[in-house]
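Contents: one structure, followed by commentary.
The complex is shown incomplete by one protein chain, all other protein chains being positioned as in the whole.
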Amino acid sequence: MSYGNLETLYRQVIMDHYKNPRNKGLKSGEDYYQVHLKNPTCGDDLTLQIKVKNNYITEVHHDGSGCSISMSAASVMSETIMGLKIEDAKKIIDNYLHMVKGEAYDAEIDMGDAIVYQGVSQFPARFKCATIAWNALDKVLEKHKVPDEK
Amino acid sequence: MSYGNLETLYRQVIMDHYKNPRNKGLKSGEDYYQVHLKNPTCGDDLTLQIKVKNNYITEVHHDGSGCSISMSAASVMSETIMGLKIEDAKKIIDNYLHMVKGEAYDAEIDMGDAIVYQGVSQFPARFKCATIAWNALDKVLEKHKVPDEK
Amino acid sequence: MDVNEIRQDFWVLANSSLAYLDNAASSLKPKPVIDMINHYYRDLGVNIHRGVYRLSYEATDLYEKARQKVADFINCKFEEVVFTRGASSALNLVASSLGMNEIKAGDEIITSELEHHSSMLPWQNVARIKKAKLVYVPLNEEKKITVENFKKVLSDKTKIVALNYVSNAMGYITPIKEIINLAHEKGAIVIVDAAQAVPHQSVDVKALDCDFLAFSGHKMCGPTGIGVLYGKYEFLQSMEPIEFGGDMIDYVGLQEVTYKDAPYKFETGTPLIAGAIGLGGAIDYLLNIGFDFIVKQEEELRTYLLKEMKKLSDITIYNPTTETGIIAFNINGVHPHDAASVFDEDDVAIRAGHHCAQPLMHCLNQIATIRASLYFYNNKADIDKLIKAIKKAKSFFAQFM
Partner (left out) sequence: MDVNEIRQDFWVLANSSLAYLDNAASSLKPKPVIDMINHYYRDLGVNIHRGVYRLSYEATDLYEKARQKVADFINCKFEEVVFTRGASSALNLVASSLGMNEIKAGDEIITSELEHHSSMLPWQNVARIKKAKLVYVPLNEEKKITVENFKKVLSDKTKIVALNYVSNAMGYITPIKEIINLAHEKGAIVIVDAAQAVPHQSVDVKALDCDFLAFSGHKMCGPTGIGVLYGKYEFLQSMEPIEFGGDMIDYVGLQEVTYKDAPYKFETGTPLIAGAIGLGGAIDYLLNIGFDFIVKQEEELRTYLLKEMKKLSDITIYNPTTETGIIAFNINGVHPHDAASVFDEDDVAIRAGHHCAQPLMHCLNQIATIRASLYFYNNKADIDKLIKAIKKAKSFFAQFM
């Protein structure tokens, strides 16, 4: 049985992160920047925590519930940005959003496993699922005005 | 200069009643049945008083402001129904409404000068003007539940 | 009536292979209705009520004739029909006006966990502000509202009963007539959310004796942005308007104002002209199809769908005793949102979500369900496509288990 487009959306990597999410579960402690996002229309619910030292992201934790695309994306994102400079993480956010929207994006930027979400561009109805984690990252960086490098 | 349809709407009789309204001006006294109607969209405002004795309409007074069609119709109506049995006045109301709407009406019923409002049927936008006085009559008969003959 | 002929009236059905099974969210719109809307926009396009020229008079006439069509359709008087933006607006109107003015601390308002948010939240708000008590009819084990259970919460304190006629999430028909009778014995006012009833069955407000009833145009082959509030005239007349401005007034002074009679005092500003005219067209269209046909067609398809679904393993049907064309289910182990993408790939339009009924989702212990909802223009082929897509979703996601 061929599943056509579906196979470009649901890649093995994605379903693997869905079944076995990395960095799932929140930490307590005041030195985490935290944000909680919801997509009330489909029930996606995501909390993201990061720790930053000297402009580097040193910890990423997430928790929540939702479909395979939104939950796996949080897991993939957590691995992709771990250890990055904030500046570089921001570039990836931008690039990722362009990619899933089906717009031109920079193939040179290393996005790790996040590249497998390319298939979303053919499923515009799933765009919100694929981006909730990355929007949370954007918000968490913005919300707490993490100092950016000059 | 020919004015076409306008001349069927604005008959000499109508303009005469407009300039020289009959039975205009209200009376004081408790034995009048009274009703006050407005057409807020075009500013027509009409108060109607009638006196009834033994099921006969013995007095009709009206006052108000509005366009030539609405004001003249009140005057014409006051003359038409004066001295009539309530029963017969009601028949005329009905017949008149049919006539101005352009529906079938009974040409046998004597409506006096009210017959000249036939032209209104070609000016549906003026329907409300031509009927406010007659609606007031209907209301005043209904409102005070003037006893109808068996 | 032949379904295949009917389908020609709907552009999407006639020109694509889509199985449209999201009718509880909105129905598709047939050509005669679109033609009516076009007639207004193209040939008239002007404002109503206040114009003294022919186009305006024609538009006014169409608008008010649509009101008469609604009145005839649900069996009430012309002046008992208030045009609103939709069912939600209609239900809010009653709560904002009658609710905010009549409800006192300690009064009780009965609603249910089976409600659409638009039926229940306006009263939750009234209850919160007025310190009244919001009481929920206990649902039975099937999650139905029963007369039995309604009696348990009805009391001398009950002032308002706000319930659905047909549940948009479960497809159950509320025994609303008996409930109205019981509520009236206690002097309570009953507001019926008929958004899912009016499109699918003949509704007679006089026979029901409900005090208010609300529905939307877009779920019954009509335009978006139009709905109806029916109210018994003595209630409408005694209620305060909630919007103030053009068209709803009689006399305006600098510090005081008098209003027109109902329904006009509730229709502030330029009315929903194209919407009302289109709704009139939709009523004509539905009456021409006939509710006998509509009910029969939906029943046949529902029976067929349930039969086919019950053959499948790993499917949970939440409302196997549904009484209308609404079926709620999930594929075990597959998030409804994921399943929906498979359906979309297979040209099956279906809904996955909480269906604006979060309290019910909590009752069902689900974040979301998949809902297939039927209308008279659906056919067996639509059901077959859905069944095939369910199978595909099952096998597709099984790969990853």
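By letter and in written order, the chains are A, B and C; residue numbering begins at 1 in each of them.
One rule holds for everything that comes next: a residue touches a chain if its C-beta (ideal position, glycine included) is under 8 Å from a C-beta of that chain, and two chains touch if they have at least 3 such contacts.
What you are looking at is a predicted structure, and each value in this text was computed from that prediction instead of being measured.
S.K.: Based on the whole assembly, the unshown chain contacts which displayed chains?
M.R.: A, B, C
S.K.: For the chain that's not shown, point to the residue among C:Ile160, C:Ile179, C:Cys210 or C:Ile226 touching it.
M.R.: C:Ile226
S.K.: Which of these touches the unseen chain: C:Glu80, C:Asp211, C:Asp247 or C:Glu298?
M.R.: Only one of C:Glu80, C:Asp211, C:Asp247 or C:Glu298 touches the chain omitted from view, namely C:Asp247.
S.K.: Looking at C:Thr60, C:Gln196, C:Ser216 or C:Gln297, which residue reaches the missing chain?
M.R.: C:Ser216
S.K.: Just to verify: which one of C:Ile160, C:Ile189 or C:Cys356 makes contact with the chain not shown?
M.R.: The one listed residue touching the chain not shown is C:Cys356.
S.K.: Give me the chain B residues in contact with the hidden chain, please.
M.R.: On the side of chain B, residues 1, 3-6, 9-10, 12, 15-16, 18-19, 41-44, 65-69, 123, 125-126, 129 touch the unshown chain.
S.K.: Since one chain isn't shown, list which residues of chain A touch it in the complete complex.
M.R.: Here the touching residues of chain A are 38, 40-42, 124-126.
S.K.: What residue numbers in chain C mark contact with the hidden partner chain?
M.R.: Counting only chain C, the missing chain is touched by 10-12, 18, 20, 22, 25-29, 31, 33-34, 37-38, 41-47, 50-56, 85-89, 91-92, 95-96, 113, 116-119, 121-122, 124-125, 127-128, 134, 136, 216, 218, 223-226, 242-247, 249, 251-257, 268-275, 337, 340-341, 343-344, 348-353, 356, 358-359.
Everything that follows uses one rule, which is that only the chains that are shown with their structure count from here on.
S.K.: Among the chains here, which has the CA centroid at the largest distance from chain C's centroid?
M.R.: The chain lying farthest from chain C is B.
S.K.: On a C-alpha centroid basis, what's the spacing between chain A and chain B, in Å?
M.R.: 76
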